[in-house]
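Left out: one protein chain. Kept in place: all the others.
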Amino acid sequence: MHEPDHDRLARTGMPEAVLCSSKTAAQLEVIVSDLHDAGTPALFTRLSPEQLDRMPRGLASYLDYDDASQTATVHGNRPRRAGQVCVVAAGTSDQRVAVEAARTLEFSGLAADVIVDVGVAGLWRLEACLDAIRAADIVIAVAGLDAALVSVLGGLVAAPIVAVPTSVGYGVATGGSTALNSALASCAQGVVVVNIDNGFGAACAAVRMLGLLGGDR
Amino acid sequence: MHEPDHDRLARTGMPEAVLCSSKTAAQLEVIVSDLHDAGTPALFTRLSPEQLDRMPRGLASYLDYDDASQTATVHGNRPRRAGQVCVVAAGTSDQRVAVEAARTLEFSGLAADVIVDVGVAGLWRLEACLDAIRAADIVIAVAGLDAALVSVLGGLVAAPIVAVPTSVGYGVATGGSTALNSALASCAQGVVVVNIDNGFGAACAAVRMLGLLGGDR
Amino acid sequence: MHEPDHDRLARTGMPEAVLCSSKTAAQLEVIVSDLHDAGTPALFTRLSPEQLDRMPRGLASYLDYDDASQTATVHGNRPRRAGQVCVVAAGTSDQRVAVEAARTLEFSGLAADVIVDVGVAGLWRLEACLDAIRAADIVIAVAGLDAALVSVLGGLVAAPIVAVPTSVGYGVATGGSTALNSALASCAQGVVVVNIDNGFGAACAAVRMLGLLGGDR
Amino acid sequence: MHEPDHDRLARTGMPEAVLCSSKTAAQLEVIVSDLHDAGTPALFTRLSPEQLDRMPRGLASYLDYDDASQTATVHGNRPRRAGQVCVVAAGTSDQRVAVEAARTLEFSGLAADVIVDVGVAGLWRLEACLDAIRAADIVIAVAGLDAALVSVLGGLVAAPIVAVPTSVGYGVATGGSTALNSALASCAQGVVVVNIDNGFGAACAAVRMLGLLGGDR
Amino acid sequence: MHEPDHDRLARTGMPEAVLCSSKTAAQLEVIVSDLHDAGTPALFTRLSPEQLDRMPRGLASYLDYDDASQTATVHGNRPRRAGQVCVVAAGTSDQRVAVEAARTLEFSGLAADVIVDVGVAGLWRLEACLDAIRAADIVIAVAGLDAALVSVLGGLVAAPIVAVPTSVGYGVATGGSTALNSALASCAQGVVVVNIDNGFGAACAAVRMLGLLGGDR
Amino acid sequence: MHEPDHDRLARTGMPEAVLCSSKTAAQLEVIVSDLHDAGTPALFTRLSPEQLDRMPRGLASYLDYDDASQTATVHGNRPRRAGQVCVVAAGTSDQRVAVEAARTLEFSGLAADVIVDVGVAGLWRLEACLDAIRAADIVIAVAGLDAALVSVLGGLVAAPIVAVPTSVGYGVATGGSTALNSALASCAQGVVVVNIDNGFGAACAAVRMLGLLGGDR
Amino acid sequence: MHEPDHDRLARTGMPEAVLCSSKTAAQLEVIVSDLHDAGTPALFTRLSPEQLDRMPRGLASYLDYDDASQTATVHGNRPRRAGQVCVVAAGTSDQRVAVEAARTLEFSGLAADVIVDVGVAGLWRLEACLDAIRAADIVIAVAGLDAALVSVLGGLVAAPIVAVPTSVGYGVATGGSTALNSALASCAQGVVVVNIDNGFGAACAAVRMLGLLGGDR
Partner (left out) sequence: MHEPDHDRLARTGMPEAVLCSSKTAAQLEVIVSDLHDAGTPALFTRLSPEQLDRMPRGLASYLDYDDASQTATVHGNRPRRAGQVCVVAAGTSDQRVAVEAARTLEFSGLAADVIVDVGVAGLWRLEACLDAIRAADIVIAVAGLDAALVSVLGGLVAAPIVAVPTSVGYGVATGGSTALNSALASCAQGVVVVNIDNGFGAACAAVRMLGLLGGDR
């Protein structure tokens, strides 16, 4: 059985998290119940509305569920920590992933802004937001299709940039591998990449990086 | 045997062209000799210096060879036609392909400017050339790696844009399929694409399009 | 949120367009409402009948929906512009994509003919339509499977040819990558290609090209 | 060690054949020597000039080597059998594979014509040869790039058609998988396919089929 | 619209056939109605029970539908022709494809036996059927997973062998590309291959080959 | 630097082994010298003749080099252990990999027979060796192309079978992924697979398995 | 029709097994009925609850169905044999595959422990179970995502290790090919691999290996 790692957050700064997409209803029930009873703060990602509906109402009531990102938390009120992250998404369709990143950051006690619909085919939109983006400690760039946003941001911003390719699109963009490869091959220096649609992972990377703030390591 | 299509240019506006990379020395000798003797204007692409060196000196002297693009012509002085094409290349390494496009255009009687090293990781370089690019009837965008240049140009320019992905790069960029898919999935509307490293094909597409100039069709 | 680019058409000739396939019902409602209220002409592509059915009836009534292409428009009566496009599709199953191209052209004020079922396994059908095809300023070739239609048209027509590979077929044809690669590797010169099933993009490319008509650029 | 199947031809009609490309010099020497001494007719395919040069002169003299196809035979004078095969190749660069097929057929006692440079971008060339092609019992179609020749022939010819995709080309055509998939997805009915560059295999298939001639099975 | 080729069978021996899987209900209705009214014999492949159910009862009654192969015919009583084909399938799950081949042959006036469940992991089953297989003019080998049946048959049978890889299996076998590549790379000589799950195509190839019977070409 | 694991063999039964193919000359010199001086038995795989030639003669003399498998050993006289392995290879070209497995086994103190050229296109050759194969405790099956040998052996032998796909072949067989996927999708039960060309790994697996002999675990 | 191999278990030690995922309801009914009536012990894998529900109640009652692994048995009480297998799974989501392996082992008369949720991102969990794992004769390692568990176990355990990559995960992990390639490329020596999600196959491999126990071969 899944045995939660009840003090992971204290030890590594990484949240206890449960990827729900390939778990059965029975498995989820045990996990939610265990985490709630133990008082362990936890984040559930890719928890579909259908999975939530199949859950006994008592269990579901333990969860703070967010539709837009399909995430939930238990015992989620974390103390606020230093650091500001800006999540920038190329299109409306990338919003689920962008908000997953923001929710993960908030669960970890970090402030997160989300800016959507600034794809590079309309550079003026991006330029209008540039001051806000440059004010952040870390930028998370969420983009599907050709993920050109990643390279453009990489040339405009000096902060760490974590690219999250998304599976948005059709034809050669199906599944997100074009966006992924594009981000990995970015002509901008020092951009780093996580798995397709992995807003959660990008936020966790930001948590690791923000440990550098204040130079206390 | 290869039987040249001696009046193709007159009929379709497309140049007689010979792709040399997979031909044997013996095959090339016959083709060069035939085209020269028939007085047929022809363009040779991907003719490596090694292939040229192996050719009998007499035959080689028929050819006007260009190192930078590895192209050659016979009977290449074509009358000048209306239309201006701008070939924009993201990096120095994309130059061979960019110049192949320019040579093909010149062989077809068309004027071509080549602008190199305007990758989007340094947007200010691109912006400095934007007036020159916008002055062209057609833009050919040559880029490897993530080919982000294609989407950015697509949002800045109203003219037809033909993207030529290149095989420049390593890792996921090897062979050019990342640049190709990125150009096909471009978030900019109405960008069209040719095969990887196919500067010749992009120029041929421009020849087709410039037939629209003056509305004489 | 999606912030429509209300004057894109005036500036670049490209229509304001919304790709609906990966948007939620909530996102679509806001976009339709905004575009309608602002009086912005817009095209919706890949809007499934299911998505339309879930829309509040008031909103749906703003849309001029076409079943065959799964497209819709708001404020869609555009002034007529010069230029004639012929959309040629290899098989009956390619019709959705072909009509998407035609609808996009009409929305942009351009005339479009659609010719279906002229695959090259029956060359005589294609030959019967050749005069009509040659009369067009631009040819859009829509084909799945091996997309052999693209190369055959490329040898018969001097006008610009935009190939739209489709995802029609099974086995190695599944998803359309065989048709795509076949079009990119076409033995005909100067054929250009857009993403799989991207009838919209091919029409946008035609809009860019038809700006050359009359030589007014 | 390789133990030749000395009476395969008699039993199955298939020639004893040795694929040389991945064999060491030492292995080839033993095989050539064994087959020669046993008087077994055998065909060697993909025997590079370099491999031939490294062979002891005595052994090499047993071989009837053909440069154009990189094939060799020992004891190769087979009695003539009924049946006529036409090998049709799209381009000059496909010639090595086409001649490999022809050499295999001749080694098996069958007559073979080779027609080269009839790619579909110039349909009139193909039409000029159509009577010759239709006169054959079996057609072997050799083509790289998009292999559109296969579908066009499939619609014009009622005889069995064996497609041999080739690795000719660059970009998406590299290695031949585009030509292969294109042939497999052909819109023409009843076309069959062999491995990339496998002229030998196509000829063997023809040998199997020609066993049907005369209805003596 | 789909315009049936009403005399294809007479001209090329190939049946008029309609691939139904990517056609809409409206398109299918027109096609069935046209073919029935014109008295044209036709074969429908990949016609799902759901598509049949959605058809108006009057139209459906024109069709002779077979569940096991998901094929249907109109005007299907073809005169009997010379030739015997044996369809050999490796496993129970390959049956749909095997029966599709058999139905296509019967529609074309050819006799076909179907032998199922003779995968090579149990060689004795295959050996028990070997005499029946060797009695056929042509063998169609239907197999998924690793398609090892193809190579084993290729070594045991002198007749033409058409391999039909199937999409049966999971993991690396998903979709059938492993079976396809395995058949193409078969160590047996002269085996030919058609697209994944393409029982129809294999039967058409057999029709082409059986034209050689009697030597009347 | 590479720090050899001098007592690995004693602890896990696995030999100390050095994969040479991606190491520089300088790196190899240090490793050979260290292992020789420490008296540690070690196996070197994929050590090309060119790498051996570049090594200082003194160092090279420490190595017992085998051309056929491109392996070498230092301090290689291991005590004999219980267990008999049969390495079966489909073709002559698979020999390098088969002998790499045999050399690894011998280095580990195990007896190994090598049987070559028993591909399934000639079943009678395989049947002639079947008693020898069945006498072994473990069978290592080495095959390229479609690796059909693996499934056939899997149905004939009850012992553990380790499949080693090889990169032998061209076209779809290039690089060995067809053989690999074929082995993984084998219709025979309980066959296990190692990486392409990994004769060494198959032998190591046999070493692990033979620890079960005698039931002393 | 599927003809069960009623005495396979006696002859090869491999269980009679039926892969249900691609079989129709009609095919499954015949197979279940035949095996039950003949008294043949058999295992059904990938039998979905939906398939079970569609089965006539009388037939279904012959089956001992297990939800967690989607397997069923008929006549499943096999005599107990020597040997202990430990099935180790990286995550909760890998449980279906792990239990499929365990059920197959039990059906074959072998004892199997299942340990879940010991992924290497939390090494201490794995270390806590290490004694139990080392006590087994054979270890089956079940893991998706990057399958890093395989390499770590390979360095810690001397027993045979059979890796079962799973299709758990999203993005680059979708379908399991990342886990598969990772297991094949494992830096640990002598690890062997079966197809993605193939818990059944791993158990069959263990059955083959455990035949070595006691040295009675």
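The letters A, B, C, D, E, F and G name the chains in turn, as written, and every chain counts its residues from 1.
The definition used in the following text is that a contact is a pair of C-beta atoms (placed from the backbone, for glycine too) under 8 Å apart; a residue touches a chain by one contact, two chains touch by 3 or more.
Since the model is a prediction, treat every value here as computed from it, not as a measurement.
A.B. asks: Which is it among F:106, F:146 or F:197 that touches the chain not included here?
C.D. replies: With F:106, F:146 or F:197 as choices, the missing chain is touched by F:197.
A.B. asks: Just one of F:63, F:114, F:161 or F:180 touches the chain that is missing; which is it?
C.D. replies: Per the contact definition at the top, the residue touching the missing chain is F:180.
A.B. asks: Can you say which of A:55, A:114, A:133 or A:191 touches the chain missing from this structure?
C.D. replies: Answering carefully, the residue with contact to the hidden chain is A:191.
A.B. asks: Using the touch rule from the top, list residues of chain G that touch the missing partner.
C.D. replies: Counting only chain G, the missing chain is touched by 90-91, 119-123, 145-148, 150-152, 154-156, 169, 171-173, 177-179, 181-189.
A.B. asks: Touching the missing chain, which residues of chain F?
C.D. replies: Residues of chain F in contact with the hidden chain: 1-3, 5, 19, 21-23, 27, 31, 46, 167, 175-177, 180, 195-198.
A.B. asks: Considering the whole complex rather than only what is displayed, give the residues of chain A touching the chain that is not shown.
C.D. replies: 11-15, 17, 82, 137-138, 158-162, 180, 184-185, 189-195, 200-201, 203-215, 217
Methods note: only the chains that are shown with their structure count from here on.
A.B. asks: Using mean CA coordinates as chain centres, what's the chain B-chain C distance in Å?
C.D. replies: Distance between chain centres, rounded to whole Å: 27 Å.
A.B. asks: On chain C, where are the residues touching two or more other chains?
C.D. replies: 91, 122, 169, 171-173, 177, 180, 184-185, 189, 195
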